[in-house]
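One structure below.
Just one protein chain is left out here, and the rest sit where they should.
After this line comes chain A, so read on.
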Amino acid sequence: MEAPLVEVKNLKKYFPKNKGLFGGKKFFVKAVDDVSFTIKKGETLGLVGESGCGKSTTGRMLMRLLDPTEGQILFEGNEISSLNDNQIRDIRKEFQMVFQDPYASLNPRMKVSDIIAEPLIVHGYPKEKREERVQHLLEVVGLNAYHADRFPHEFSGGQRQRIGIARALAVNPKLIVADEPVSALDVSIQSQILNLLKDLQEEFNLTYLFIAHDLSVVEHISDRVGVMYLGKIVELADKDNLYKEPLHPYTKALLSAVPVPNPRLKRERIILTGDIPSPSNPPSGCTFHTRCPFAMEECKKVVPQLKEISDRHFVSCHLY
């Protein structure tokens, strides 16, 4: 069997926090707490989950923009989590990120053409072909020469997002971590970009880690989907299985909360009650037990393990 393009093992990121103004006891925000997964070449792994559950942090560690507290990241079989900055630079080209907040991730003083050309320059793309490449990339994401000479603030939210996508595609990376790449776009452009991402994947055998909260978008683009809750993956399965037969109560609640574009339809929602727990002081046992409609005594005490329940369908829940 072919080795996966990316393999993440027991990845953790704890952000240190000082309680109180005067030092006091040190504690941690457990943003990512023991996450493992693999992504095959040419595959799309979708990642969904509650806001603040650690999706972006996971993506940023994969990109090596953040150092993991613990755990390993293998890229094409090579450990990259311990490489230093110099060593990283050589493989940077292979993975690119589309950032969640397009405004914060584009340099306001750079023209769009320069923003997109930047990775080309960094990675030594021939100068005489640069302009043409930028032109092409703009067209690929549905912008054009008119936009090249403008600054990020002159664009709408969705247009800025497309600049970010063009920049990520510039150097033909092998892996793209796309953090909410289409959430700022209207549905028609969203469809265009999703179709585009699929075309590019086919053409260049690209691999995606696709982070989004829109479950229908994730269903469309992904081969497999992982569901995160409070720093952990609670369910991971082939997309068809996950959507047809969600097992984890949190996944079920998520799927039931998707708004449907039909004003006459009143949906039966699984409303989650209970306080949203904090990643600096996660609940004992299963971290979802405080909000789970099926919580049992065991759930408060024992941490469930991610188990394979049926073919390639993993879930961490005491019900199974």
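Here are a few things to note about the model shown:
Quick note on the criterion: contacts are C-beta pairs under 8 Å (C-beta built on N, C-alpha and C of every residue); 3 or more make two chains touch, one makes a residue touch a chain; residues count from 1.
Note that in this section contacts and distances are computed from a predicted model.
The chain that is not shown carries the UniProt protein name "ABC transporter ATP-binding protein", picked from "Peptide/nickel transport system permease protein", "Cytochrome c oxidase subunit 2", "Methylenetetrahydrofolate reductase" or "ABC transporter ATP-binding protein". Within the whole complex, the absent chain has one touching residue among A:Asn172, A:Ser278 or A:Ser310, and that is A:Ser278.
Among A:Leu185, A:Cys286 or A:Cys299, only A:Leu185 touches the chain that is left out of the view.
The residue from A:Ile88, A:Val122 or A:Val260 that touches the chain not shown here is A:Val260.
Against the chain not shown here, chain A presents residues 15, 17, 48-52, 56, 100-104, 142, 144, 146-147, 149, 153-159, 180, 183-192, 194-195, 198, 213-217, 219-220, 243, 253-255, 257-265, 269, 271-272, 275-281.
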